[in-house]
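My structure is below; once you've seen it, I'll send some questions.
The complex appears here minus one protein chain, its other protein chains still in place.
On to chain A.
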Amino acid sequence: GRYNLIFYLKICFPNDYWIQFHPFNSFVSWFGDLEIGLKETMEHGSFTDNSAATFSLTDEDHTIANAIRFTLNQDQMVTFCGYSIPHPSEARVNIRVQTTGDPAREVLKDACQNLMLMCRHVRCTFDKAVEDFKASNAVKAMKIDSQDSSGDDSEESE
């Protein structure tokens, strides 16, 4: 079965907190050993002011971080955003978000939602473009067969 541990608060500093979100993917294998696949996101920020925080994502790299940073920048409530990779051998990314007052976590979630919507739109547009291309090519092929003309000067660049 699958266990989802609830998050727990670990108070380190008086005004700062570390919140460890629920670990993902913890399986109990057939023989009973508990394997926890660590995939946590930690938020490091201030108790009193939640408009600025650093999110530490494990098992991620430039692929998602740069894309999230781009969508964060587009958000008008963000005053500062950036990402860094503390060490290249460790798959961990720190995303820093500072906003004009909204909680940083919400802003990050909005940015991820925007990225998802952009991806969906890209996918739809791409699929349609491929279909149109295939359809127009099929028509062209039929025309060439019927007219028996040669020379299809489609532009092919390198």
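By our rule, a residue touches a chain if its C-beta (ideal position, glycine included) is under 8 Å from a C-beta of that chain, and two chains touch if they have at least 3 such contacts; residues count from 1.
The working rule: contacts and distances are computed from a predicted model.
Novice: The chain that is not shown, which UniProt protein name from "hydroxymethylglutaryl-CoA lyase", "DNA-directed RNA polymerases I and III subunit RPAC1", "Adaptor related protein complex 4 subunit beta 1" or "1-aminocyclopropane-1-carboxylate synthase" does it carry?
Specialist: Matching "hydroxymethylglutaryl-CoA lyase", "DNA-directed RNA polymerases I and III subunit RPAC1", "Adaptor related protein complex 4 subunit beta 1" or "1-aminocyclopropane-1-carboxylate synthase" to the record, the invisible chain is "DNA-directed RNA polymerases I and III subunit RPAC1".
Novice: So which bits of chain A touch the chain we can't see?
Specialist: Against the left-out chain, chain A lists 21-22, 24, 29-30, 39-41, 55, 57, 60, 62-64, 66-70, 73-76, 78, 105, 108-109, 112-123, 125-130, 132-134, 137, 154-158.
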